[in-house]
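With one protein chain removed, the remaining protein chains of the complex are shown where they sit.
In order of appearance the chains are A, B and C, and numbering begins at 1 in each one.
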Amino acid sequence: MALFGRTDLPIQKNAASRFIQWLVMVLVFMAAIAATVNAYTGSLLAHWNRSVTGTLTVQVPAPMEKPGKPNDVPKDVAAVLGVLKIHPDVLRVEAVPRAKVVALLEPWLGSGEAVSDLPLPALVDVALKPGTDTRGVTDAIMKAAPTALVDDHRVWLNRVGNLAEGVGMIALALMGIIAAALGLTVIFATRASLAEFRDVIEVLHLVGARDDDIAGQFARRALGQATAGGLLGLALYAPTLGVIALLARRVDTSVLPNVGLPIAHWALLASLPIVAGVLAMGAAHVTVRRALRTMV
Amino acid sequence: MALFGRTDLPIQKNAASRFIQWLVMVLVFMAAIAATVNAYTGSLLAHWNRSVTGTLTVQVPAPMEKPGKPNDVPKDVAAVLGVLKIHPDVLRVEAVPRAKVVALLEPWLGSGEAVSDLPLPALVDVALKPGTDTRGVTDAIMKAAPTALVDDHRVWLNRVGNLAEGVGMIALALMGIIAAALGLTVIFATRASLAEFRDVIEVLHLVGARDDDIAGQFARRALGQATAGGLLGLALYAPTLGVIALLARRVDTSVLPNVGLPIAHWALLASLPIVAGVLAMGAAHVTVRRALRTMV
Amino acid sequence: MAFNRKKNKPFEGDTVALDTVDLSYDGATPVLSAVNLALPQSSFHFLTGASGAGKSSLLSLLYLAKRPTAGSLKLFGEDVTGASRNKLAGLRRRLGVVFQDYRLLDHLSAFDNVALPLRIARVPEAVVTQDVTELLKWVGLAEQMDAHPPTLSGGQKQRVAIARAVVNRPKLILADEPTGNVDDTIAVRLMALFVELHKLGSSVVVATHNESLVSRFPFPRLHLDGGRLTLLPPLKPAASILGEG
Partner (left out) sequence: MAFNRKKNKPFEGDTVALDTVDLSYDGATPVLSAVNLALPQSSFHFLTGASGAGKSSLLSLLYLAKRPTAGSLKLFGEDVTGASRNKLAGLRRRLGVVFQDYRLLDHLSAFDNVALPLRIARVPEAVVTQDVTELLKWVGLAEQMDAHPPTLSGGQKQRVAIARAVVNRPKLILADEPTGNVDDTIAVRLMALFVELHKLGSSVVVATHNESLVSRFPFPRLHLDGGRLTLLPPLKPAASILGEG
């Protein structure tokens, strides 16, 4: 029968230990949510980056701007396409169908019959080979069609990227606060336990128990309670994520695209109970050792 | 010298009571953040609603769509303006200057010389009198200019509104969780105190103290600690809000407009420490009364 | 020493009346069975019996920490069965107990521990100061008034416990082994305190193992054996009481 592992401190069922458990549950739950927000914004940024980096949109002014020369522009578009198709840096190039241009402009110009007759600019989507600079291609385009406009989407990406990064940072900061809260909780709960069991600990000392034996008990207890609390927190997180995903699906996917989260994120979540447990164990051990040094 | 108010339970400086204080600090801090997010999304929705409800945008197709009749459209615009200026439901009406239309289209069409020559549709902004339906005005416009398009911004508002409402709901749910966490914390901390002071309480009973005297002490302690913790939480919240506002300013104001928060929000924030205190007091009182009934 | 405060609420009849009281902790083996006991006002009894005989248990019935498993218990003329918790608190304020394990409050000084019953009864602080000081001097703790129990010796704690029990000048004093940790000189001095209160009208019960102490005082003995309570005559003849008090 192992004495230190079971029976000599009544810490298994005291208020403080149950308290650690449920508080860790709440903290891990919140940390999981924050981690998900952070991972989601990260994925979102990557998604946008991926769909935008290495792409250019070339805009060739509308065909009817100069009423006298109605056929000027198809020539410009053809020139641009011709240049790009043989350019070494270009991976893929295609003219955007007029219907898609109309759809893009719909929020601004409406979709009535009137619009379908509008003189719209021609758009060409260009995909560059990975790692190439946009400059060479841009120069080639401008040479072929001086009136063309080249947009590399940077302004827009920076703007939304700032927002997403801000959200991610707040989520990260929240996780930091939660870790600190966890440590403090364990320290306080351990101190409460120490106060509650001061007499018991003194007796144990007086009959020859070592500091390590006693600190080890508190630490093991904290490890167990925090890990259990962490698992409960994840158990709470799973359905919550489901509900949030359901709510998010009601929002337009252009606003919140359905990006997948990296495997590392799920690994992080799975490790949260362990992290909480180890953090709690460490905090308890240090607290108890320090307190014991002032005792008999 | 008042006995019950100071000296007969050593609860002022025990671990549990300091614990309540800092945990309430964290909870109130998070509640304040959540309340702010909720109020901000509310204000944002109201802001959008206000700037959009009771307004219409009338779009009159571009002048050159039919090359044969180059002067059709100014007539249509004039007709629309004429009808609206005398319509009883209309508060204000104005033609959008071409420069502003160009600016609106800039993200889509670029800003080169080519665009400035584009045949753009004419836009008319209409403000309706509060409480009037858009239908009558729309009918009048369509009669005056059958090719006009009337947009009351509903689709867009609904789309973004959904998102903002979702965020607000999550913030509210968070506040609910926080309130529950606060109650549970106080209950657990009080139980820990009760366990720690069980002997003291028993002695007090045995020398004639009443349950109310003892429960009152715990409740007063909880009130004080939670209120103090709440004030600390607000003290932490103020600079945090400043930092977030700073971060938000880096984001485009079209994405996060600088809307003011309602006075009720600040009142709610100011009341958080009191709410926390009262909640804590109630939880402590009930917990102690129930526990005492099982004691000597 | 003088007890100069207003008298407790008066009552009719015996201070304590037990009628065929049983007490058992686990519901099976009774610690007390069919105990009848009437303590008149201004009485003095020793309570004797082997270790584990049930002396402390009987006292805990009287100070209302336990309830009889069967039978009825009247205190100060009032039946405690079904009394409210506030009512019990009121009754407890009228008695004083020296617990076998003292039960002092470690976070209060000796002075504040003794003052506790007075403060709970909302006695004016001037009276508290005077009474407590006088009493602590009597039990030989003038030097230790501001010391906290963890810094007191065993015998000092016991004396603080006795002072706390009698400071309110209660009508019923229950003392459980009150002199187990002091030497004979102090023991006699402490007994004199109980005897004085007894003469002033309090009923006193002193549970003790100390046969030499019992044999010095002419008071009847309540003896517990096998759960039964019997009344035995004083070990010292009553005639010599004047030489003691």
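To be clear about the criterion, a contact is a pair of C-beta atoms (placed from the backbone, for glycine too) under 8 Å apart; a residue touches a chain by one contact, two chains touch by 3 or more.
Treat the numbers as computed from the prediction; the structure is a model and nothing was measured.
Colleague: What are the shown chains that the left-out chain touches?
Modeller: So, taking every chain into account, the missing one touches A, C.
Colleague: Touch as defined at the start, partner being the missing chain; which of C:Ser24, C:Gln41, C:Gln100 or C:Thr133 qualifies?
Modeller: Touching the chain that is not displayed is residue C:Gln100.
Colleague: Going by the touch rule given at the top, which residues of subunit A touch the chain that is not shown?
Modeller: Here the touching residues of subunit A are 1, 3, 7-8, 10, 199-200, 202-211, 213, 293, 296.
Colleague: Residues on subunit C that touch the omitted chain in the whole complex?
Modeller: That gives, for subunit C, the contact residues 25, 50-52, 55-57, 100-101, 151, 153-156, 159, 176-177, 180-184, 186, 209, 211-212.
Convention: only the chains that are shown with their structure count from here on.
Colleague: For this structure, I'd like the pair of chains sharing the most C-beta contacts.
Modeller: A-B
Colleague: Which chain is in the middle, if each chain's centre is the mean of its C-alpha atoms?
Modeller: B
Colleague: At what distance in angstrom does the C-alpha mean of subunit C lie from that of subunit A?
Modeller: From the centre of subunit A to the centre of subunit C is 70 Å.
Colleague: Let me have the rounded angstrom distance from the C-alpha centre of subunit B over to the C-alpha centre of subunit C, please.
Modeller: 65
Colleague: Multi-chain contacts in subunit C: which residues touch at least two other chains?
Modeller: none
Colleague: Hey, what residues on subunit B touch two or more of the other chains?
Modeller: Residues: none.
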